[in-house]
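All protein chains of the complex are present and in place, except for one that has been dropped.
Showing chain A:
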Amino acid sequence: RKQKDNDTASLSTPSSPDALPAAAASPRAPPARASRRVASPGPATARAAPMGRGGARDGAAAAPPWHSLPDEVLEHAFSFLPAAADRGAAAAVCHGWLGAERRSRRRLAVANCYAAAPRDAVDRFPSVRAAEVKGKPHFADFGLVPPAWGAEAAPWVAAAADGWPLLEELSFKRMVVTDECLEMIASSFRNFQVLRLVSCEGFSTAGLAAITEGCRNLRELDLQENYIEDCSSHWLSYFPESFTSLETLNFSCLEGEVNFAVLERLVSRCRNLKTLKLNNAIPLDKVASLLRKAPQLVELGTGKFSAEYHSDLFAKLEAAFAGCKSLRRLSGAWDAVPDYLPAFYCVCEGLTSLNLSYATVRGPELIKFISRCKNLQQLWVMDLIEDHGLAVVAGSCSKLQELRVFPSDPFGAGQVLLTERGLVDVSASCPMLESVLYFCGQMTNEALITIAKNRPNFTCFRLCILEPRTPDYVTRESLDAGFSAIVESCKGLRRLSVSGLLTDLVFKSIGANGNCLEMLSIAFAGNSDLGLHYILSGCKTLKKLEIRDCPFGNKPLLANAAKLETMRSLWMSSCSLTLGACRQLAEKMPRLTVEIMNDPGRTCPVESLPDDSPVETLYVYRTIAGPRSDTPDYVQIV
């Protein structure tokens, strides 16, 4: 698939203003390479070898056709390249292709909202119909980024309203979205169809009302894990009675009540509704009546799903689920009502995805339910499933591709429900398993080595041993050997999170073997600067590195400064960095923004501090937009 653009096209130098932005905006595009100047195009000099094949070198002196292809033809050709990485590669070929590609690009993903200025992005890609922008660093999910850090969506919405009037889809992740943003979205894009907000905050149900009222062609309203202030405005009621285009409605993260009658009417008239994810305010019997109105659902989030057992409610649910022949994805905060689980045995066989990560239901009924889901590809569950439950999963769900096991009692005293056994069993019996997130209390090298041998096809392996620096509980050794086995065996590993007791040696292994690794998370690991150096000098394709509480200092950071420009971002908190090194880094690498964070209580300016001042949190990212101007008082850009 990769076109080897060897000798057939002239290439622009990387210093041209066009080349770098294209690389920055499409996150997986390779960085602009060193100039490979070839003779300028012309019939006499250019060779007519067709791409990818070695034919027609004999005497074909005619101009290669692609130098004079009209833009429309190029744009049509590019429309067959939906993947951003491919489009980025095409754009880097020459000025002509750059222009044709950028004018015709329909989807834009901005993985770091501060990597480029919104206006520049809109100007560069004027035909975008779908945009996705991500803001805060990943560790913000765990409370490591204080409030008011930044990542405001408003500048992006304003720029889009100006330059993309035909915008149809907007997606924000970990950003601050205000009611004003939502109002602007509702009034600026006449064909707006898809709004997806993931882990965002700053808006209320009043903003949602603007969306439901104003977006006449809305197909998807997908609210995932946002913090939404409840203004008791009946946002759902603002959908006009004539509105029928909804295909996805996800309000599972909403805390407040919704008017059920309005919801029921909405569900009844939207015959194309495929995804419906309810919040915890919808009681069980109402779920049943909604299902009867929408038997065509493909994805259902049941909300709280807890009630005392009543046989007539059971019968209602059973009948309702029996009608849902297309149901493939099921989720919900099932609270200890195992008696109701048999009511939807009938959908088990069709399920490909089951998300019980908010569910406290446990016991044999839960396991029996999961064991009937023979076609499950994705299972998210609490550790209440325990090892023996996972053994059943291993035996029943042979098509499992993704497993996530969350801790039910993250701060507890380590009442061990789940051990390494569960993961070993699943890895042994599920040949298609490629993505794992596993929280547990104990691990051994032997288990990890076994898992690595069973599953060389892992693309994502995230293991979190709850107690920091926990060694192999049998041998008392570090878990270096285990994690090394994982990276050595899983050649296609793209994402890795390590935990437990680890020395610098594991990072030597990761650096040497993580040739596809794009994201690495490290906590409470390593002995010295060497650990970080191994990572930064290896891991050729690393994009995101997040580190906390490791004894990594200034030297490896400065020694590998250039590496940071090939990455999207680096986060280091509670390590051994000092201000002087950050200053040096910022000076050496003008296309990086070097942000340091102090305790919100402290506001003394960074200029006045000496070089040896410790830096609690460092966040570095590449950007073509220069330093941002919206930092709160506890963030300083060096």
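Simple rule for what comes next: a contact is a pair of C-beta atoms (placed from the backbone, for glycine too) under 8 Å apart; a residue touches a chain by one contact, two chains touch by 3 or more; residues count from 1.
By our rule, contacts and distances are computed from a predicted model.
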item	value
Absent chain [UniProt protein name; select from "Auxin-responsive protein", "Eukaryotic translation initiation factor 3 subunit H", "Presenilin" or "Histidine--tRNA ligase, cytoplasmic"]	"Auxin-responsive protein"
Selected residue (touches chain absent from view) among A:S398, A:S574 or A:T631	A:S574
Contact partner of the left-out chain, one of A:L69, A:A85, A:A109 or A:L144	A:L144
Hidden partner chain, touching residue among A:L74, A:V176, A:A209 or A:C253	A:C253
Residue among A:D162, A:D409, A:E587 or A:D630 touching the omitted chain	A:D409
Interface residues of chain A (partner: the chain not displayed)	139, 141-144, 146-148, 199, 225, 227, 253, 357-358, 406-416, 439, 441, 464, 466-471, 473, 497, 501, 521, 523, 548-549, 551, 574, 599-601, 614, 634
